[in-house]
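A single protein chain has been removed from this complex, and every other one stays in its place.
Naming follows writing order (A, B and C), and every chain is counted from residue 1.
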Amino acid sequence: MAIFVDDSTKVVVQGITGRDGGFHTKEMLEYGTKIVAGVTPGRGGQTFDDKVPVYDTVKDAVSEHGVNTSVIFVPPFGAAGAIYEAADAGCKLIICITEGVPTVDMVKVMPYLEERGVRLIGPNCPGMLAPGIAKLGILPASIVKEGPVGLVSRSGTLTYEVVYQLTAAGLGQTTCLGIGGDPVIGTTFLDSIKAFNEDPKTEAFVMIGEIGGDAEEQAAEYIKANVKKPVVSFIAGQTAPPGKRMGHAGAIVSGGTGTAAEKRKVLEAAGIPVADRPMDIVPKLQEIWKR
Amino acid sequence: MAIFVDDSTKVVVQGITGRDGGFHTKEMLEYGTKIVAGVTPGRGGQTFDDKVPVYDTVKDAVSEHGVNTSVIFVPPFGAAGAIYEAADAGCKLIICITEGVPTVDMVKVMPYLEERGVRLIGPNCPGMLAPGIAKLGILPASIVKEGPVGLVSRSGTLTYEVVYQLTAAGLGQTTCLGIGGDPVIGTTFLDSIKAFNEDPKTEAFVMIGEIGGDAEEQAAEYIKANVKKPVVSFIAGQTAPPGKRMGHAGAIVSGGTGTAAEKRKVLEAAGIPVADRPMDIVPKLQEIWKR
Amino acid sequence: MNIHEYQAKEIFTSFGLPVPGGNVATTADEAVTLAEKYGMPVMVKCQVLTGGRGKAGGIKFCESIEDVRKNAEAILGMDIKGHTVHKVLITPAVDIESEYYVGMLIDRNTKRVLLMASAEGGVEIEQVAKDTPELIFKAPIDPRYGLLDHEAMDMGMRLCPGDVKKARQLAASMQKLYQAFVHSDASLAEINPFIFTPEGKGLAIDAKVNLDDNAMFRHPGYEALRDLDAEDASERTAREAELSFVKLEGNVGCLVNGAGLAMATMDLVKYYGGQPANFLDIGGSSNPQKVVNALEIILSDKAVKVILFNIFGGITRCDDVAQGILTATESMDINVPIVVRLTGTNEAEGRALLEGTKLHPAETMDEAVEKAIELAG
Partner (left out) sequence: MNIHEYQAKEIFTSFGLPVPGGNVATTADEAVTLAEKYGMPVMVKCQVLTGGRGKAGGIKFCESIEDVRKNAEAILGMDIKGHTVHKVLITPAVDIESEYYVGMLIDRNTKRVLLMASAEGGVEIEQVAKDTPELIFKAPIDPRYGLLDHEAMDMGMRLCPGDVKKARQLAASMQKLYQAFVHSDASLAEINPFIFTPEGKGLAIDAKVNLDDNAMFRHPGYEALRDLDAEDASERTAREAELSFVKLEGNVGCLVNGAGLAMATMDLVKYYGGQPANFLDIGGSSNPQKVVNALEIILSDKAVKVILFNIFGGITRCDDVAQGILTATESMDINVPIVVRLTGTNEAEGRALLEGTKLHPAETMDEAVEKAIELAG
């Protein structure tokens, strides 16, 4: 078992005929993900990679194949539109990989999703990989392994780094989840941690944060009050200068808030060990996790 | 008993210090309506007519007095804003008397009310009078009488005319309701008729329609399928020329649809007698109503 | 308020809709000057507030300047369904490969703006709606989100199956039309037809917009769009006096409070064999001056042989109406009989004010109507 996905997950890829969409669809298919349809307006009727039928609209993909999940690879100017379309067509899980979506677009789309009970992951995220179940996004399949650890991160490649080390140490994962580094995202740290806490297969989990906002602090508060499973954290951006956007639109120290030092303080005060280096995460987890 | 109101109805009047708002507040109070607060921004702290405390906001009125109903007398440019305010403050029944509210404003306000489970009556309506319970709006109290007949109308003064004749004939009313003549209104004919049908005290009812739209036709369909109580109808505007707005923004015959003749045909086909003249309504009702 | 095609196109242009150039002329000389500027061929289109302009000969395709002059001369001054042509729109003619209908209106049932579109463009949409309603696609628009990309695109693809480029242009125009609709407080906005040229360029070549009279207060500029020439003089005076008035052909002048009661009064006049001279709702306010204005407007129609007041007081108080009637009769030289029926709020005070005057009182609506018809002779 994993969080957010299961055997009933049937996937449509929006932007399947684009360069990145096409490349990663092949990777997802290779992993065994049930991708049953693709969408690119104007390409309806074609077949992607001799395997996946392409439709003009998500509505068509849903009515033909009963898909319930969408992975979005469309360019920034069309990303919010793609989310609305997937939600309107009935998808209950939407993973938006697209980087560079205007924040105001995301603010507007949020209530639309809430009204329809849709879970969004991202945008500007690597998506998720539930080993043995589904790869929804761009996390490299080669580094994951089925097992008892959950991982949630605001970052992309830093997530891979940590997953890589978990796997190397023999610690497989229930779900590896990258929630994205934008200021307004669908699924938050808190949502993910609640889900990991409730997932019986997840025995321990890792939380990779970064500067900006107070999502880590909120998670710490929840963990302190509710979580008995072992949790280890890491915060990227200790050396980031204030007022500068560190790539992610959300990674910015402003008005003295959202610093790595502050986050570390709050996490440690909540009893969550914080690793100095990515390579220290696994040892710290092993230290507190009496299996 | 009546529809939409009962003994728990506690009322705030928005625009209580205006000419019309003030006049009708006195009338409503005189009838015994539980008006416990008024709202006029900037007049907070004053007392209306030595009886009713005035507040700057509906929120204040709700928190001080637990009002659940608002009657709105504010000018057209502020009417939609007043509806949002009342709904946001927690009022569950809002009666908007104001005439001349832009239709686009009403289109926008509708989902806000639906999200909050608020019933709106109007705008551009006389409101309602539930004899013995409450007078919410501008229907003259002198003409009503408690009894078993329900009355719903798109019109204002034409309603009074019919109520007057009902009362004169000894037929009292459970509720007299004017839903307004605008294209987009809160409570519709259909909503009202369902409520009358379900109200155990209402034994028979009268439906006063007019040209424009197909609200009467929808009501006819529902009545044919669901209503066993005696119903009589009247349609104003037999002599109205097509393409001309007859006062009410909603009263217009366009593209050959919405004519009085067409409505009459549909109503009669559904088994609902349609009176030729207002004065024929009561005799028609007495004819089919075996008490 | 209905506005002319050229005015609707100005609104469309300001919201980014693709519209061919064009300008109005009030003389054949002006028409020729414009046509010379645009180059041949051009369309000469009468600007009147009614449909069926083409069938009535008010729209002409011109291949030469001589054509333009000849047609502009013929069309200017023409009567089209009772509307005199004072202006013609001169606009470059475009080659048409395909035609669509795109319209929006207020839908009473969904309480939303309804998008309607059809591949049966360029013909009367009412006829399509009657004969082949399945060819008109409809989509109510959620005001919280507006017309979303995928909703507009879905409609575009229905109109142009398999042609994404055209569907995209249609979709973008639908979204702009929605913006125009909402921000101009329209009650109806139509493009019929929206065309594609053989090169695949989409254009709104006709435009129809009705504006919400109730929203004029927030569009002060729109008052200038009103075509005073197209309005009946008494209806204009009534509008300026904020009275709801429609002129009819009878001789019984009706002053009623409330639109429903006013219609029922007209119906009753007809029922008893008379002919109403007008619809007039003096409105929900109780301003005595309004009664004076209403009387002046009705009495300006020399066909009126009797005045019938039918007042049921709710928000309008009977004493105010009575005061208005007295003020009016004292200040005016009225030489037709006046029948007054007053019931409702402050009924007693109102009747008291009228005591001892020459007015004919009546107790009921039927009595008042019968008396008025009798007095009209």
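By definition in this document, contacts are C-beta pairs under 8 Å (C-beta built on N, C-alpha and C of every residue); 3 or more make two chains touch, one makes a residue touch a chain.
Keep in mind it's a predicted model, so treat the numbers as computed, not measured.
Listed residues A:Leu136, A:Leu166, A:Ile193 or A:Ala240: the one in touch with the omitted chain is A:Ala240.
Screening A:Lys10, A:His24, A:His65 or A:Lys284 for touch with the missing chain picks out A:His24.
When the full complex is taken into account, the listed residue touching the unshown chain is B:Gly81, out of B:Pro53, B:Gly81, B:Gly132 or B:Gly172. Within the set A:Val11, A:Val62, A:Met128 or A:Val184, the residue that contacts the chain not displayed is A:Val184.
One chain of the complex is left out; on chain C, the residues touching it are 144-145. Although one chain is not shown, part of chain A still touches it, namely residues 20, 23-24, 27, 76-77, 97, 99-108, 110-111, 126, 138-140, 142-143, 153-161, 164, 181, 183-184, 208, 210-211, 213-215, 218, 234, 236-241, 244-251, 255-256, 260, 276-279. For chain B, the list of residues touching the undisplayed chain reads 41-42, 44, 56-59, 78, 81-82, 84-85, 88, 108, 111-112.
Rule of thumb we're sticking to: only the chains that are shown with their structure count from here on.
Within the contact network of the assembly, the step distance from chain A to chain B comes to 2. Distance from the centre of chain C peaks at A, each centre being the average of the chain's Cα atoms. The chain pair with more C-beta contacts between its two chains, of A-C and B-C, is B-C. The mean-CA centres of chain A and chain B are about 52 angstrom from one another, to the nearest whole unit. In whole angstrom, the spacing between the mean C-alpha positions of chain A and chain C is 55. The centroid of the Cα atoms in chain B and the matching centroid in chain C are 27 Å apart. Counting only residues that touch two or more partner chains, chain A has none. Multi-chain contact residues of chain C, defined as those touching 2 or more other chains: 144.
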